[in-house]
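Structure first, commentary second.
In this view, the complex is presented without one of its protein chains, the others remaining in place.
What follows is chain A.
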Amino acid sequence: MQISGAEIVVRCLQEEGVEFLFGYPGGAVLEIYDAIFRQDKFKHVLVRHEQAAVHAADAYSRSSDKVGVALVTSGPGATNAVTGIATAYMDSIPMVVISGQVATPAIGLDAFQEVDMVGITRPCVKHNFLVKDVNDIADTIKKAFYIAKSGRPGPVVVDIPKDVTQQRAEFHYPESVHIRSYVPATRGHPGQIKKAINLLLEAKRPYIYVGGGAVQGNAAAEVTELVKSLGLPCTNTLMGLGAYPGSDPQFLGMLGMHGTYEANMAMQYCDVLIAVGARFDDRVISVPSHFLSQPKKIIHIDVDPSSISKRVKVDVPIVGDVKHVLREMLDILRQSGQKPDAGHLAGWWKQIEEWRGHNSLLYTPSTELIKPQYVVEKLYEITGGKAIVASDVGQHQMWAAQYYKFDDPKQWLNSGGLGTMGFGLPAAMGAQLANPDATVACITGEGSIQMNIQELSTCKQYHTPVKIVALNNRYLGMVRQWQEFFYGTRYSESYMDALPDFVKVAEAYGHVGFKIENPSDVEPVLREAFGPALKERLVFLDFRTDQSENVFPMIQNGKGLDQMDLPPHMRDIQQVPFENNRDYGNMC
């Protein structure tokens, strides 16, 4: 029996086990929306802006093992989706975005709501398709899901012209896909694995650096086993938080621009580094030449060969699925029973403990002003460290990453690569739908939240009782911090004047709001918001925080991992002098 292209789209999504479709209707997708109306296998979530649909689908993927799906119309619907697609691309998140397109005969004629979606998204997708024949829809969607979740994951766009959704064809959903030009790596090279093990066993100062690849590659258990069995110190990147338990003593904290003193010092001074699903990006190692000025051997495990030796030349590249590769390493280590030299390791730990003893995340408490770090610490306590935390972008994001100790992967959702303000609320919404029983918090600022605040309406409609923890300092905090440090305190356009009354905003959308101005109210209000009485409600917590607080430690542009700007109590520590590392210029 022949069915319409639109019905084929819907059937494909059903075959893929899609639970929620995040979208917004419009002219080019009306056929598909009509087919959605006539089915009840999956639920459509009507967002208030297409960007939010894509962030929600992205977070649905990030917080589960499934692939999030978004549906947008042509033209402005498609362009609104682009920020969300680029966000997912930079963080390697599997996702399928279906966009409507004007009818095939109208393509290229500057038709109403026409935009070259395949062209616009080409640099920010893993792959994209324009479906020109109704007979190709099922195959294409099958391929889209396969490409999105295999290898190094990423978003895939399927652009479907309106007439194709109206034409009719037989529906047959392929069981498997074969793409001759696409064969993702799985097993690592045994010789390389052997070399890596030998290097690790000979190390005097070994260190393991774990990125988002371990979270996406479901390798947290293997990472933890390796770290535990060899007694290694471990750090996670911003994207890797949760891949190794944040509350474990072998965890040195996050590294990078706002990493802890011990995590950054260990990165600089280790002699054997094993990088797992991480990419040595500028926010992590800063200047490659300075990073390499301390001699070290580097083992790099990654599913994407192009991530290896991109910024830093490595000694032992291992291309493969991180879970697979680590499993093989663990098997070999277990059989041989070998361990790194205990004496050397003890010396290394002694040095690390000395670094850690400085307590680089210490901040000055206040009884007058609410310290943002204090709010995150209390949130951690009250949620028992078990909440899914979606964050926006800015100072609050860094404080969340520093003070909420994520023990599990897929618990921390943030736009690490692209740094998209406005990600937090729709992400929290997507995560809540994927995890209906979980406590979901959105840590945000008064700047970021306003970039997608309209989603309070969607949250009402679909009963997603997320808790919004807004660290409201009346500044675009990270911008203000940079202006304080590097632009002579000229706070150009970083002050947020004429802010709305967020409590009233929340109430206007049918939610609950609190404004918290005293440090002594932080804990009781958090307890109330996360307590049983408000379990089913979205709560907006507007914390009026200290306006002058800065994120420390901080590595300035062009400086090295051991040249941090430290918090006031650590300013007398002798650090390596700053030689002008200019080879990568000002990367902002």
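Quick note on the criterion: contacts are C-beta pairs under 8 Å (C-beta built on N, C-alpha and C of every residue); 3 or more make two chains touch, one makes a residue touch a chain; residues count from 1.
Please note the rule applied: contacts and distances are computed from a predicted model.
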- prompt: UniProt names the one chain left off this complex as which of "Protein TolQ", "ABC transporter permease", "Pyridine nucleotide-disulfide oxidoreductase" or "Acetolactate synthase small subunit"?
  reply: "Acetolactate synthase small subunit"
- line: Given A:39, A:198, A:306 or A:461, the correct residue touching the omitted chain is A:306
Statement: Of the candidates A:11, A:55 or A:126, the residue in contact with the absent chain is A:126
Query: Of A:42, A:182, A:349 or A:482, which sits in contact with the chain we cannot see?
result: A:182
Query: Since one chain has been left out of the picture, which residues of chain A touch it in the full complex?
result: 118-119, 122-123, 126-127, 130, 147, 179-182, 304-306, 309-310, 313
